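Note that this complex is displayed minus one protein chain, with the remaining chains in position.
Take a look at chain A:
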Amino acid sequence: MTRQKRSHHKLKRAVAPYLYLSPSLLIIGLLMLLPMATVIAYSFQNSAVLRRDPTFAGLKHYQAIFDDPVFWASLWHTLYFTCMSVIFHMTIGMVFALMLNSDRINPTLRNILRVLYILPWLFTAVIIAVIWRLLLEPNGVVNSILMQIGIIGSKIEWFSSPETALHAVTFANIWAGYPLFMVSLLAGLQGIPKDFYEAADIDGAKAYQKLIFITIPQLMPIIISISLLDFIWTMQVFPLIWITTGGGPIYSTEVLSTYTYKLAFSSYNLSQASASAVVILLISLGLTLFYIRYQKAR
């Protein structure tokens, strides 16, 4: 190659990655970063979106949200829903993964059960909501089974009584989400070197000691990163609650996303909804930074 040709080639190598990335960056810039800036701007305007020449509102909409008891109730419900979901996703996922990983069951049964245990994950949130509405109907199968074995005395309206609705939607979400943990932990379990357990056997370790001192520490990185991701994603829940309870009865299952949605598209208060959306964004970004820092430290 001549020198000129080589420098031409070098230039091409230098520009090429940006060209390959440009369609993605264009889309992310125009349809993600720009809208994020827009929603922040909306939250400081009066009659955002609805008027062509909105006026500056300062922190008025944030003030309105922080003064609204429904916002604080939604925040609390979101936290309860998310924490319970993550804790139980992790516990159930761990128990199932350990059971499937045991050498006491035969491999065919293991494979069949693995497929069946993953099933809840394959269903869309809307469908999960519809299934649980059918199961938890006052005249539905859950009530009739519970009454037959004498756990409850009368029919419970799971989704339409304020005492049970939040627990019912949380339960449905727990059912729907544990397979992510199960699949990841199962992969993690298979990656733990066998010698660790053999060495423990020689030392006469009991099964629970092996669990506490080998298995769980080895799985810790997976547990932490999935918990963080699950937390971030579960916090954004919308369809499950929208279809089962719609946030009711009397706000008892209102979460941040349904609260924001109603502000925007039922009350058409798009400015205040934007303020609420920015609050959700900030919480998410905080957790994301935490997640990224954790991933980098690994």
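By definition in this document, a contact is a pair of C-beta atoms (placed from the backbone, for glycine too) under 8 Å apart; a residue touches a chain by one contact, two chains touch by 3 or more; residues count from 1.
As a convention for this text, contacts and distances are computed from a predicted model.
One chain of the complex is hidden; its UniProt record names it "Carbohydrate ABC transporter permease", one of "Succinate dehydrogenase / fumarate reductase iron-sulfur subunit", "Lipid-transfer protein", "Carbohydrate ABC transporter permease" or "Formyltransferase". For chain A, the residues touching the absent chain in the complete assembly are 12-14, 16-21, 23-25, 27-28, 31-32, 34-36, 38-39, 42, 48-49, 95-96, 99, 102, 104-105, 109, 113, 115-127, 130-135, 137, 139-141, 144-145, 148, 175, 180, 183-184, 187, 222, 225-226, 229, 232-233, 235-236, 238-239, 242-243, 256-257, 260-261, 264-265, 270, 273-274, 277-278, 280-281, 284-285, 287-289, 291-292, 295.
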